[in-house]
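All protein chains but one are shown at their positions in the complex.
Entry: chain A
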Amino acid sequence: MTIPLDSAAKLLGLLASGELTARQATQASLDRIAATDPEVGAFTFVNTEAALAAADSIDQRRRDGQPLGALAGVPIAVKDVLCTTDMPTTCSSRMLEKHMSPYDATVVARLRAADAVIVGKTNMDEFAMGASTETSAFGKTTNPWNPSLTPGGSSGGAAACVAAGDVPLSLGSDTGGSIRQPAAFCGITGLKPTYGRVSRYGLIAFASSLDQVGPMAFDAVDCATLLNAIAGVDASDSTSLPVETPDFTAGLDRIEGELRIGIVKHHLEAEGLDPEVRQAVDDAIEVFRDAGAKIVEVELPHSDYWVPTYYVIAPSEASSNLSRYDGAHYGHRSPVAASEAGDRGPLVATYCRSRGEAFGAEVKRRIMIGMYALSAGYGDKYYVKALQVRRLIRQDFDSAFQNVDLLLGPVTPTPPFAMGEKIDDPLQMYLCDLFTVGANLAGIPALSMPGGLTSNNLPIGIQLQAPPLQEAKLLQAAAAFQRATDWHTKRPL
């Protein structure tokens, strides 16, 4: 029997009926990783023995008639920004190369409670800073559709391992588009939930007011199943929302009521938007129109300010969050001879050298931007100004959502780009987030789903955005789109 590693729903059916054991599913996943990962490089760690032991325990409990979790026996990978007690948590940085967390992130604990089988940790841009997974200290991840291309970032490994057919599900994190952009580049579905819908406890902080964990899978149904397992208030995260968690898998076979979809014309006319991406968005509009949705033009007047606002706020928060890596309590420490310390003294000299040695270029760049934006004389000019513009951006979304249920548009300006193409040009790399950072600044949920292929057979993503806590509506719309199209069933050749 071919084991369907491209569908959690199918796997769960086979596991429940006894046609497949958790060990067989896990072994199939591990075999697939062994076959694909030498080229794709999606994993920083594969937890073979622990995954097989977890699978055996699930099989035994199933044989004994004991209750099992909602993901019992499904192989899953988690981005290496999430703390795990049984695998290193590195953030793809030399700073945390051998770091073993003393606790599990809440989402990881919830996966274990749901009896998912965690097969490994996935590669990412260092500390989640990047749009290509080229800034990892442990080697690049390639795009399974074409190894000369990037898989996007920063959750490039989490997207690539799904696209490569290693696992049906993975967890990523999204600070400015880091779930949606790699999902678009790898031809899968990815959801950034509402800020606070999913606990951030044990998610290593990049920019705390923007970071959000979310599901990645081939389709909306599997994303909903995974979101069910991880969503919900968490006493360990004071910013998690004390709201009811609906069953996100319920009602995915229909759209309730009339669906009004907003189109931001300004985005479709943006300079640098690839014509094939534009065409895919136009085609998606027609799919929804044919399904009975009402298409409405809306304005987001401050969208030209999304990226500049993001590139003040995110580095400012990052420079603060990353100050904890000082080589004192954990992480890389460089020896400094007393004679080298100079005026700084031995302790400060050790901090400086440890951080200088262990952080990569992009992390250093963002710490420096943040330090500049927060420094005396510039704090009000840049940081406070960006926070004020952030409120205008949120108000734009609130106004738009008075007239529409969802917004539809591109995820990325271009299809997947080549390795090395943007790595030496930070501003070009930052513009990869042109259409995605608005959702993080406003805290709203947003989803990327496959919406076409280029003439070169590369995936194109379509983005849907919704008001806060309307993930169910997003998933319903994505499921409807996926019933009407087959882009989500396309696989790398």
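Assume contacts are C-beta pairs under 8 Å (C-beta built on N, C-alpha and C of every residue); 3 or more make two chains touch, one makes a residue touch a chain; residues count from 1.
As a convention for this text, contacts and distances are computed from a predicted model.
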Check: Any idea which of "Aspartyl/glutamyl-tRNA(Asn/Gln) amidotransferase subunit C", "Dihydroxyacetone kinase subunit L", "Binding-protein-dependent transport systems inner membrane component" or "Acetolactate synthase" UniProt assigns to the chain that's been left out?
Finding: "Aspartyl/glutamyl-tRNA(Asn/Gln) amidotransferase subunit C"
Margin query: Considering the complete complex, identify which of A:F45, A:F138 or A:Y195 is in touch with the unshown chain.
Written below: A:Y195
Check: Given the contact definition stated above, which residue among A:S7, A:S319, A:Q463 or A:T485 touches the chain not shown here?
Finding: A:S319
Margin query: Which candidate, A:A235, A:A250, A:A418 or A:A484, sits in contact with the chain we can't see?
Written below: A:A235
Checklist line | Touching residues on chain A - with respect to the absent chain | finding: 99-100, 102-103, 195-196, 209-210, 235, 238-239, 241, 302, 304-305, 307-309, 311-312, 319, 323, 326-333, 336, 338, 341, 344-353, 355-357, 359, 361, 364-365, 367-369, 371-373, 375, 382, 384-392, 394, 426-427, 430, 440-443
